[in-house]
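Of the protein chains in this complex, all but one are displayed in their positions.
Note that the chains take the letters A and B in the order they are written out, and that residue 1 is the start of every chain.
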Amino acid sequence: MSANEPTIVAFLCNWCTFTAADLAGTSRLSYPSNVKIIRMMCSGMVDPKYVIKAFLEGADGVLIGGCWPGDCHYINGNYKARRRVALLTEILKQFGIGEDRLWLRWVAASEGNMFQEVITDMTKQLKELGPSPLKGRLVA
Amino acid sequence: MAALPETSQERIGFYICHCGINIAYKVRCPELAEYIKTLPNVVVSRDYLFMCSDPGQELIEKDVKEYGLNRVVVASCSPRMHEHTFRAACARAGLNPFRAFHHVCVREHVSWVTLDEDQATEKAKDLCRAGVLRVQHQDDLFPKTFPVNTNTLVVGGGIAGMQASLDIASAGYQVYLVERQPTIGGHMLQYDKTFPTLDCAACIGTPKMVSVGQHKKIEILSYCEVESVDGFVGNFQVKVRKRARYVNPAKCTGCGECTQNCPVELPNEWDVGTKKRKAVYQSFPQAVPITFVIDKRDRAPCVQTCPAGTAAQGYVTLIREGKYEEAVRLILEKLPLPGVLGRVCPAPCETRCRRAEIDSPVSIRDLKRFAADQIDLGTFALPPVAKQPPEERVAVVGSGPAGISCAYFLVRQGYPVTVFEALPVIGGLLRTGIPEFRLPRDVLDREIEFLRRTGIEFKTGSPIGKDRTVDHLLSDGYRAVFLATGAWESMQLGVDGEDLDGVLPGLDLLRKKALGEEVSVGDRVVVIGGGNAAMDACRTALRMGASVVTVLYRRTRAEMPASEEEIEAALAEGVKIEYLAAPVRILGNGGRVTGMECIRMELGEPDESGRRRPVPQPGSEYTIEVDTVIPAIGQRPDLSRRDCTPGVGFDRRGRVEVDPVSMQTSRPEIFAGGDLYTGPATVVEAVAAGHEAAISIERFLKGEELQANRGEKPAGEDWAPVPAGEQPRERAQMPEMEPKERAKTFAEGQQGLSEEQARAEAARCIACGVCCECKLCVSACEAKAIEHDQQDEIVDLNVGSIVIATGFDAMDPTPLDHYGYGRLPNVVTNLEFERLSNSTGPTSGKILMRDPQDHFKYTRPPASVAILHCIGSRDKNYHEYCSRTCCMYALKFAHLIKDKCGHDTQIYNFYIDMRCFGKGYEEFYQRVQSEGVRMIRGKAVGVTDRAESPDEEGYLVVQAEDSLTGQLLRVPVEMAILCTAMEPRPDAVEVARTFGISTGREGFFTEEHPKLEPVSTPTAGVFLAGACQGPKDIPDAVAQAKAASSEAQSLSTLGQVVVAPMISGIDPDVCVGCQVCIDLCPYSAIEIDDFRGISVVNEALCKGCGSCAGYCPSGAAKIRHFTDKQIFAEIDGIMASG
Partner (left out) sequence: MAEFTKLCYQKGELNQALSEFFGALIEQKVFDAVLLPAKQPTRGVMQTLISRPDKLGAIDPWAPVVPQNAAKLVSALTASPSGRPAAAVLRSCEVRALIELTKLKQATQDDVVLFGIDCPGRFENHDFLAFSDQGGTSEDFLSGDFKGFEVAGACKLCQHPVAGNVDVRLCMIGAENAVYVEWLTERGNAVREKLGMQTEAGPKNRDSEVEAIKKQRTEERDRRFAEFREATRDFQSLQAHLAGCVNCYNCRVACPVCYCKECVFVTDTFRHDGSQYMGWADKRGALKMPVDSLFYHLTRLAHISTLCVGCGQCTSACPNDIQLAPLFCAVAEKTQARFDYRAGRSPDEAQPLATFHDDELVEVTGQVK
């Protein structure tokens, strides 16, 4: 992907946002190709390390997709994800990676259109923001 | 890079699927395959037309053998579609499928959503590279199998639920059928005929109900709801709340005698409010089970507020029915003094009466007085008395309301009770503290006489005190004592001059007057205080001849503790109230009162009572001329009480110390209550205390636990809704003497309500609790099946599979105001029409118009009817979806109207387009058309009763655009039927959560796949049937029920389930035993191994959510197949190009 195209690494809950992404597909709702999905069983499974790793590898944005509050397939995994994202935000924004690059969003299985909107939005915002400060950090 | 480095163990095969053109039209598959071939360890990389086809799968198997592949990556559709297909292919090739296989989605996530071919191809490369990196870190996993419990839970007893139950049970498996309503049957049994065959719903439905009811393998749990579901496929633990029916199904014969006697009427849900039912009822005559049910909500607020728990709603209802004797009998269950309380009770019940939401509270107290006044207590049959061995005598000290009440309830339990009274008269403060004009002596005497008849022995002039103590009573053979000597000593003002002649404490005045002792007041009287005692004192002084009576109160009217009506009465009678003033000293001359020095107050900061504290204003002193000063600033127990009860504790204000629940003192055989415990309080609180003490004393005598099941009274706000459309009506007022007249006499100032007034007033009650607990049904039921004290029960079920068939709701069209529903009596819904046409409905099957004056009355058949399609369906403002059944039942309605009302009846169908897609449906459409039904293509936009021409006068006018002719139409008809949308149940979201399934955008439950898995859900073992999944007609619902039952049977027949191995594992060498994961685990699947000090996963409970792994900082807790290495590899793969 060319330099000015942001990369979004998306950790999506199998039961809602991943399914919503499938639905967006079956409904042929097009959105920017910047997002790369990694399937998780639950947003509560997303270890903060994964987010840090994605940014360190040069991701311009990280999206975690979970079920709406109260709808978690595993009862409350999304609430744990929310705490971890709040924590990561506090840490990363000190060094220039703010809330605009790390998104947690609730997208239900039936909300294929919302998945399309979120990706479109996020891509647009990341383009405006410019490349991640970590892009290519290991280049000598 | 096909050449394999010698050292590597990994041999990867990669396959990109064209999916016909679905992937290939955006992703350049050959280019992708070429690219992947360049990655390390990739031995084979191919593109193929249909990987999921048999040849596609065989290709993998062949390559595994030929090239010695040990890893396989397929890029095709979503893994949710074909992951298991390819895993199976790998397994057939001899590989562990979890280790060997990874699925990359390039269709749903790439080709279908990306417009640009280059971008799609690049994105696919990123994802496939990630997959190739990931797969190399996967490990062998072995799914576990668990046995399947062959019981099935079916939720919902409509046609789908009944059919599923019958099919599963017929296969030999046990079924639990949970239905929320009191009967199974569901919507279908509410209908009249069914399209297109026109067989009657009851004729095909009731035999189903009976079969379900009689099947040995089906247990119906009606009037029940599923509370929680735990466990997993094959092994669910379900908790079902069995709501109390208050009718014992083992005894109920279904005879219906109970309903004949029930005084509470409300609209019947089964008949969608077209007809009424009683509080004890059966939904319809063919109900299964036949057992009746009592609709009992939380107790009405009046009952909850009454300290004594009097069944206020009950006696009010009985008064409405003219059943005064029954009303008094009901009052006597909780109150021994109905006539007294009907006069002097401050009526806390009325403060929360919900009638006030319409106009004003029901006059509950006056109704009680009315009922009490209607009966002759002299001949009134005594309440039933329990049989007891009469050895255990109880003594009650004090004959005030607390003592009387305790004695009364003990006597009813069969204990001989003696009441010891120091004064020569019975009644305590009822007699000596409440003036006659508020409580006539004959009323009190009659009720005391009645209590004497119940068996209470009263001993007047028998003080218990220093000379004769409680211990004497005990040694005289009394086994328990209740102390209720009240609080009747007046508090001192604490100012100079209080000992002067002419200072007369309020209570002394009232007592002397009551006992007929010599007492008089002067011409100018001042009463000090703002409570009810002050009001009684000032009004008494007025009646004793004082010409100027002034009340001095140190705060303002707003803070006055006396009841509003007492204050009003005093003012009306000519009493003056001076606010914000207090006495400084009483002035005298020759030992007699001549005046009083007062001081003005102002209100300062709130004190601990929450009222603003009065603060004297220095320099504002003034003097008034008076000859009698009546302090009425408070009462307290007589401090000498302590002497009569050695060993019992009292506080510094002379109040006895008791356990607040049992009323027991520190001496186990001595109980106490009433004002002696609370300080001055209301009569009804004293009665309540007496009752509690009686319960305790009985338990004490029987050696039972005093505290069990007591204390908090049941509270709750699940009440019947305030009826819509109820018109405001005036609250009944008792006729009253003119204030000036009544101030001259001690006769009772208020006359009771007339019978007409009383019954009309009682009819204002809105029956908050629905059942009013009048218990008339109890006596009516010869089978003794009524059990008013039943409680909800929780039933535990173990099942292996669950069929959800919770159905739909018909949309309420009230919000679509332009159709006039609710305003125009003959605009009816489809469901109302079904009931009209049904022989068990309000008109016994005749299609009649509603009387505009009476919602529940029907007159004559309509001569013209409009049927309006798509009300709330195919409507952007409500539901965009098509409800699928309306076109067909609209045709059925047309046919039924022609059939029942005559062929000359004009019928108009207003439709958007006709959807007659089923077998025999189009033919039915043709037939109905041929019967002369007018079909108008155009959605009706409104119904109005505003005539624009003389021939519209008196008609409902349907407005529509005929979209075939483009004409605007106004069609006058006599009846309009709204074909409303089928909606998800309002609690579908909660139900979905309970069962771990999800709802779609419209709120119906989501099936696993819209075409291939129409009855499965994402939660294994939970299946869907019927309209809870989406609008459908009866044949479709039955078909789906049969499908769901077949899924459940497959599970049971197979006897075991394979559970995905992607669960948590904790590395014992890395775990440090912090136990945080234990608290985070939603399934309690992690335990601490105390011996090793580490956490251990219980694999039967773990569902693999990763709450533990997401926290564990050392990475000891990992979800198999979602390890750090695997995820890192995916990230690396995605980012390798970026």
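Of note:
Everything below uses one rule, namely that contacts are C-beta pairs under 8 Å (C-beta built on N, C-alpha and C of every residue); 3 or more make two chains touch, one makes a residue touch a chain.
What you see is a predicted model, and the numbers here were worked out from it, not measured in a lab.
Within the full complex, the chain left out of the display contacts the shown chains A, B.
Across B:Val238, B:Leu587, B:Leu1080 or B:Val1097, the single residue that touches the chain missing here is B:Leu1080. Where chain A meets the chain that is not shown, the touching residues are 48-49, 52-53, 56, 68-70, 76, 79-80, 82-92, 94-97, 104-106, 133-134, 136-140. Residues of chain B in touch with the missing chain: 40, 1069-1076, 1079-1080, 1093, 1111, 1113-1115, 1123-1125, 1128, 1132, 1135-1137.
Here is the rule we go by: only the chains that are shown with their structure count from here on.
Averaging Cα coordinates per chain places chain A and chain B 41 Å apart. The residues of chain A lying in touch with chain B in their complex are 1, 7, 9, 14-16, 18-19, 21-22, 24-26, 28-31, 33, 36-42, 44-47, 49-50, 53-54, 57-59, 70-71, 73-77, 80-81, 84, 108-111, 116, 135. Chain B makes touch with chain A in their complex at residues 78-80, 105, 107-110, 112-116, 119-120, 122-123, 126-127, 130, 989, 992-993, 996, 998-1001, 1006, 1018-1019, 1062, 1080, 1082-1083, 1103-1107, 1109-1111, 1119, 1122, 1124, 1127-1128, 1130-1132, 1134-1135, 1137-1138.
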